[in-house]
Structure formats: C-alpha cells, structure tokens
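As you look at this complex, bear in mind that one protein chain is not there, while each of the others sits in place.
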Amino acid sequence: MLNVGIVGLGRMGQRHAEQLALRTRGARLAAACSPVESERAWAQRELGVSALYDDFAALLRDPQLQAVAIVTPTTLHAEQTIAALEAGKHVFCEKPLALEVAACERVEAVARRHPELVAMVGFVRRFDRHYQEAKAQIDAGRVGRPFLVRSQSCDMNDPDGFFVRFAPTSGGIFLDCSVHDIDVARWMLGKPKALRVFASGTIALHPGLAACGDVDNGLAIVEFEGGARGQFYASRTMAHGFDTNTEVIGTAGSVSVGVGGQRDRVQSRDAAGVHHRVLVDFVERFSEAFQREMTAFVAACTGQAAAPLALSDATEATRIAVAITRSLNSGQVEAVV
Amino acid sequence: MLNVGIVGLGRMGQRHAEQLALRTRGARLAAACSPVESERAWAQRELGVSALYDDFAALLRDPQLQAVAIVTPTTLHAEQTIAALEAGKHVFCEKPLALEVAACERVEAVARRHPELVAMVGFVRRFDRHYQEAKAQIDAGRVGRPFLVRSQSCDMNDPDGFFVRFAPTSGGIFLDCSVHDIDVARWMLGKPKALRVFASGTIALHPGLAACGDVDNGLAIVEFEGGARGQFYASRTMAHGFDTNTEVIGTAGSVSVGVGGQRDRVQSRDAAGVHHRVLVDFVERFSEAFQREMTAFVAACTGQAAAPLALSDATEATRIAVAITRSLNSGQVEAVV
Amino acid sequence: MLNVGIVGLGRMGQRHAEQLALRTRGARLAAACSPVESERAWAQRELGVSALYDDFAALLRDPQLQAVAIVTPTTLHAEQTIAALEAGKHVFCEKPLALEVAACERVEAVARRHPELVAMVGFVRRFDRHYQEAKAQIDAGRVGRPFLVRSQSCDMNDPDGFFVRFAPTSGGIFLDCSVHDIDVARWMLGKPKALRVFASGTIALHPGLAACGDVDNGLAIVEFEGGARGQFYASRTMAHGFDTNTEVIGTAGSVSVGVGGQRDRVQSRDAAGVHHRVLVDFVERFSEAFQREMTAFVAACTGQAAAPLALSDATEATRIAVAITRSLNSGQVEAVV
Partner (left out) sequence: MLNVGIVGLGRMGQRHAEQLALRTRGARLAAACSPVESERAWAQRELGVSALYDDFAALLRDPQLQAVAIVTPTTLHAEQTIAALEAGKHVFCEKPLALEVAACERVEAVARRHPELVAMVGFVRRFDRHYQEAKAQIDAGRVGRPFLVRSQSCDMNDPDGFFVRFAPTSGGIFLDCSVHDIDVARWMLGKPKALRVFASGTIALHPGLAACGDVDNGLAIVEFEGGARGQFYASRTMAHGFDTNTEVIGTAGSVSVGVGGQRDRVQSRDAAGVHHRVLVDFVERFSEAFQREMTAFVAACTGQAAAPLALSDATEATRIAVAITRSLNSGQVEAVV
C-alpha cells in the first residue's frame, strides 16, 4: 500500500484526490495540502484524510508518505517536484512540468540524482485506451511510416470566460492545451527532434486575453527532424462541446482518435434531421484515463511496472510549446531550442 | 434509336418521361398517352413529344413505337402490359405488376408467347449502385451464406396525408412500399421460395387509412424455404425524412445499404450538438438509379444486354406482398400461395 | 453499510461479486455461496469474503446479511428469491426471474407480503446511461407519442458454441436474450399490455440447438394494446461483435441507442477503406451499467432511493417472452396470457 500525499485541491486536485482515495488499488491518500481551509476540510470530510497541511514543506516532512501528487498552479510544478524528490518522495506532477525549459531541465537533473524515485508528468492521453489502441496499430505497422500528426484540443466555450482569469499564469493556450497534442505527436511519431515551429492565433470571443498576449484559437505547425510534421489546433470557443482529437497519417494508412466527440450512444431524429450530443469537457472524456494514469503511477512507485513516461518527455513538450508560444508572439518562424 | 411511348404522366410518369426524353442514350420519347389534357400539353411543351394520345389503344397502334413505358395506376399495369406485348412492344412497367397473383401469371403467360420482347418491372433498387455494391459483396462471399434480410421503406410523413386518398387502390402499404424490400430480399438471398408470412400494423397518424384496412406503419416476417428469413418495415410517418435501408446478414458478416439516409456531405455543430439532414423522398434517393434503370431497359430492348429482371420476379414479389397483406387483415400466419 | 451475500459465482456471479466487494459504495460483500469449491476459494482469495457456503439455505441463515444477490441458473431464480424474501432479505435477482409466468407470480405474491423488502430483477439496460438518456428524451416529448420499439440483442458468434450446452435450461433465445429488449420496449412505451405475438427463427450456425427447439437467430413481433408494436431480433451468430441496439419510433421523431456498436473512439484508414472495431460482448458494453445497477439496488435497500423496477416488470417480460417462445414452437400467432 503506497501512502500518497496530494498538494493542490482545486478542480483537478480534487479529482486526483478522489482517484487516490477511492479508486486506485494499492494506494492510500494519506495526506493533503492546500492553503484553502475549505479544501482541506473537504478532503477530511469526503475522503477521510486525517493528515492535513497548509504548507507544502510540512507535507514533505510527513514520514508516512512515499509519494506526492502535485496538482498546483503550473508556476509551482517544477520547484515542488524538485523539493519532493529531494525529500525522497516519488512524484506525480500535473502537466505541464514548467513554462520554461530551464526549469524542466533543473527537475531532470535532480531526478537523475534520484534514480530510485519515480517522477512522472500527467500526460493523460498516454493512458487513454483509445490513444493506446491507435498507438498499438501504429506500432503494428498498420499506417506504414507515420509522418504527420494533426491534433487538436478544443474546449467548449465558457461564456463566463472563467479561463481568462488564469491566462496570465497558464503560459498561454499552447502551453496549457496543445502541450497534450505535442506529447501525443512525439509519442506517435517515435520521439523525433523538433526543429522549427510557426504559430498563429486569433481572438474570437474573449478580448480579455489580449492583455496577456494570449488567444482563444491557436494554430501551429511543427517541423521535426527527418521530415515528420505536426499540425496543432487549440480552441477555447467551441460551441458544440469538447472536441479533442488526433489523426496520425502514415505512408500506408492513417488512424484517428476521438473524431466526432460523441457523448453517448444515443442518436435522435426529428423534422430537423439527425442529431447527437458531444462531450462536455475533458473530465467526461478522460475520466477512465485519469484512473488508469494514477494506477500506472502507483504501479511504477511500487516497482510493479516501469514508469510509462520519462521526465524528458515533459521537457520536450514544454520546449516545443515554448517555441510555439514565442512564434505566436513574434509572428515569425522560431527554432526549437 | 429506340422509339418509346409512355402511358401515364403523373408524378412518376413525368419523371420517366424526362429520363426517356433527356437522359437515356439510345432512346427517343416518341409518344405519350394520358387522359389529362394538361399532362399531354406538358409532354409536348417540355419534352417536344409530338405524338400525343388520350387512349392507350391508340398509342399501341402508333407504328413508330418499339417499346412502351407503363406508369399508370397499379390497377391498370397488368392488362396494359398484356396489351402492349400483344401489340408487339417491349414493355417497361412500374411496380408492382399487379395486386393479384393471377394477373401477374396472365402477364407471364402472354410474355412467354413473345420471347422476342422485353418485359421488365421497375424494381429500381436493382439498378441502384449502392444495392449493386452490396449484392457484389454478397456474391463475392463476404458475408458467408446470407440468411436474413431486414429491409425497410419509410417515407417522410406528409401531414396532408396525400397518400391516404390513393390507399383504396394502392393495394396497401405492403404492396405499395414493401414490394421493393421483398424483391431486394429475394435478390440478395438467391430467390428462395417463400413459405409463410406474418404481418402486423398500426395507424400512428392517419386514421383515414382504417376505412380501407390499411395502416401507416407495417411490420412483416417472411419465412423462406431453407431457413432464410425476411423482416420488413414500412412506414408513411417518419418525422426526419426518407429512411429506406436494407441489411443482409450472413454467417460470416453482414452488409447494409442506405442506413442513416444522409442527404448530403454536410454536418453542422452548435450548442445543441451535431446535426445532419436526411433525404426527403425516393426521388432524391433513387434519381440516379431511375436513370440507370431506363438505360438498362433500352439496352435490353436493343439487344445490347440481357434483361436484368425476369417477370417472374415481379410475380413472386406480388405473391409475397399479397400474402403479407392477407396476414395483416386476418391477424394470422398466412401461407404464400 | 449493507451486508450482502451472493449466491452463484459463475461468470456473471463473479462480476456481481466484484461489484459488491470493490465498487459499490455502501455495500459489503459479506458472504458467498456456491457448490463449486474453487469458486468459493476465489471469493475468499480475491475479494476477502470470509463467510462461505455451499448451501443456499445456510447462507440465508447468516444473521449478518441484509440482502442477497441471486446469480444462479435461471431455473433456480424464482424459488431462491422466494426463500430469501421469506428469510427477510432484500433480493437482487438476475434476469429472467423465471421461465414460467406462474413462478413469477408466486414470487410477486410473496413479495407483496414483505413490503419492507426490496426485490429487484437485473434488467441492466434500465441502468445504462445511454438508455436513460433515450428515455429522458422520450419523457420530454421529443419523439411525440412512441408507438414502435425495434430492439435487438445480438451476440458475437462463439465458434465453440459454448452457449449450446446451456440451451436446454436457458429457456431459449427469447427468454435468455430478448427478455432485455422486451423490458426496454415496455419501459419506453409506458408499460402497455401485450396482447399477441408472433415469432420465427432459424439456425444459421449451431445445429445442436435443434434438439431443444431453440434457434440461433430469432425474430418476433409483439402487439400491444392501444396500437403500439414491438419488433425484436436476437442472434447468437454475429460475425462482427456484440451488436445490441434499440430504436424507439414516435409520431414526431425517433431515438436510438447503441446503433453501430463502436468499441472505441478509434478509426483506421487504409487501402481497403475506413474501419472501426465493434464491442465484443455485453460485459464490455454494460460494465458501467452493472455498476450503477448494483448501486441502485443498495440505495433502495438502505432506503435512500426507490426501487427503480417493480417485480411486475419482470413478470410481464417473462409473460411476453414465454408467449414468443410458444409462437416459435407452434408456428402460429399466440396470445399473451
């Protein structure tokens, strides 16, 4: 039984906390840390967590913990991961690992000094059975040599523009959303080195984003060494729902994941035609994958399975997303450095 | 160049007239017959037909005609086909050939005495490239041994109930609509002999049908010799459009035609979900097939190709549809005799 | 915390046992009964069940139990349900409740004497969120007045014909499979009284079924009072997978559940076209619904929610399925009595 402490009990943090407390075999949610009193009370009341902290350093000193799940704002990810590793804890950290490459590399350096510890970043699509099926088909040669990944992360529009408030610290649409697509592209293409990027964006519905240089619809092209290409689209303004999908094109075929975004197995017909509903958000789409992700983390911590992602995957995803973001700002092609 | 005369210039008649006049290579619409003056005027004005008749016998005496297309009310089909054959004309007759088996058999007897003449009934699905592709897959063994055909003919509801007025002479929903499905089932299954049938129906929207014992939604099961089965559904009351499709199930797979009934290649998405439109009517669905049907008839008349259907196919379709209609009325299983 | 004992640890029994032991909040799998020693050992080893019985009467005497889940062969369902109720236990019983109407009615009579106890039959589709969404659309009036349910239960072919061995006690394809469709039809149509039925079947791949009068593909039509109709198809021989779906047709539209049977969100394209996989079996399709079903049962037992189904629903489903089976054997229309 792995004793895990969680830091961060916001929307995503609560989900991960529930996974650990209720649905992850071999794990026990032994401690929780949040600066918000009501969040700590929630963990105690709903999940029975008794060790509660308002200070991350204090949580790290809790001797019962073997692992930590970091679900705090992105700007804290890297330093908290470093601190946890140095405290001898396995680390699960939500994506992205950091908004700067240098921070990612500092984490990697610390992790290299602790080869006995698992450090894993939450690229949840790696644990989604649909993405895994696509990857299996690619590995089996069914698309020939994959050379193009087209991938999108499109959220249903929130008329209240809730996310606008987080824009200043999110790193922008590409670091916040496309980082998933970037990781998927690297995974599907066999981890080629990214060379150059170009990005362009527009503000369709949320002018408040302009203040921090962000957009609500962004397009990017990534050139990889060896000729492979990535094409990414991220949107905050979909009218119809959460529409996140990926297509991998190869010399002998292609495979797609998630196209259509059907919410359920129901179809309606009336005088206006045929209709179906679309997924509402990433929680609905990836709930099973979140569960499998945490199970994989626990299995890696307890030595039952290898860690499914390397920290360098997170570094490379940030490296590419940072270059894309730089291109969005400069309006020019940018090298991936 | 085959000189064809047409009798009947109602809705279907006008379509066939246009096919013959404008879009059927090797054919010329040389004469037209209708008791309605405005219809004859239409043929002259729109299609340039100069030989116009209000009497079918007169049309048959027109020496320039080698072939006749019969698109009159069903109750006239059999006797007009007989008269045309006896006048030495090839015959295309709209489905069904007749509402009674005995009439079909009389036509067959006459046709046997005129082996030099083509006599073909318009089961248009035989000429639809989608149905032909399905048939080709079956013939290629892709479904194994086909043993079940499920087929439906469902019209969009006409709130005016136009068809109710024709119900007394249409032969009822099974003879009018399901006769297509019955022919398709026989075609796909390799023409097994039908043994027994059961039918049940309901009136959902058009109480006026009760007077003539008809229904606006009908279900039927047909038992064929050797174990194959047919399951048919006909409706006049679809809200969403013309939804006609067929599924052929075999021991190694299945193939379907027309499921979904998409009207076009357009898909719309908005806050209510994902939407597409559905075909409006059989004209929209089968316009290309009507063209190919008439081309095949002309090719058979001019000796360039064999007639794609035998008259006995029409007889058998009527035989089964008559038994189904009898079952609808009796409420009991009926033998196909 | 509801202490539940389970009887029957075959394929379905093990699944329900796991649900109760691991995934049903508010429940504890406190005891298990099976005549098979290895199955009892499994329950102890995998689920930590300590109270193990080889005799159902002994399990019923276990004072810690408030509820019993009956997952035994169908022929035992009714008597075990009666015994459990008389022992003062809430009962969850797998479908069908019995193969004869009289047995169902005996259970109902006993249950009426124990209004304080929950007795629920496992019509799992009632708990499936897709079927619930369809039902909600119907209740909201989106299809107008529903008057036709077409529903199928089609299993992927098992070349070993495993199920053939169970055919003699399963009650036949309609009682074993279509009973789900029958219950769905009653639910969607608002529980109309069934009047008459007709059934027909064929053996496509499993001649061994002939010995007990069963078929591997069966068709049925049910006539309900008031004009509504049901059309059912059950098959054991699908080549492509588990293809279970339902369409409810109304005067203003229709809604379908499960059409297509997609296994996942993956689509593949190659020189042969576009491809996707289909669900393998009911476990894959309904795993979430099984979980919600047991949760609903526990909630009813603990008084947190009303029982979502009445015992009379199970009686009526059996009544109709029995009449259909009688029609399959007699070859004639049968009254539902």
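Which chain is which? They are A, B and C, in the order written, and residues in each are numbered from 1.
As a convention for this text, a contact is a pair of C-beta atoms (placed from the backbone, for glycine too) under 8 Å apart; a residue touches a chain by one contact, two chains touch by 3 or more.
Owing to the predicted nature of the structure, the values given are computational and were not obtained by experimental measurement.
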Chains in view that touch the one left out, judged over the entire complex:
A, B, C
Full-complex contact with the absent chain, from B:Ala109, B:Ala271, B:Ala306 or B:Ala335
B:Ala271
Only one of B:Gln137, B:Ser312 or B:Asn329 touches the unshown chain, namely B:Gln137
Against the hidden chain, subunit B presents residues 129-130, 133-134, 137, 142-143, 252-260, 264-271
Residue positions on subunit A contacting the omitted chain are 143-145, 147-148, 150, 196, 198, 200-205, 217, 219, 221, 223, 227-229, 231, 233, 235, 237-240, 249-254, 331-333
Positions on subunit C contacted by the hidden chain, ascending
238-241, 260, 262, 269-278
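Following the convention adopted for this analysis, only the chains that are shown with their structure count from here on.
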Point out which chain occupies the most central position, where each centre is the mean of Cα atoms.
C
Touching two or more other chains - residue numbers and ranges from subunit B
239-240
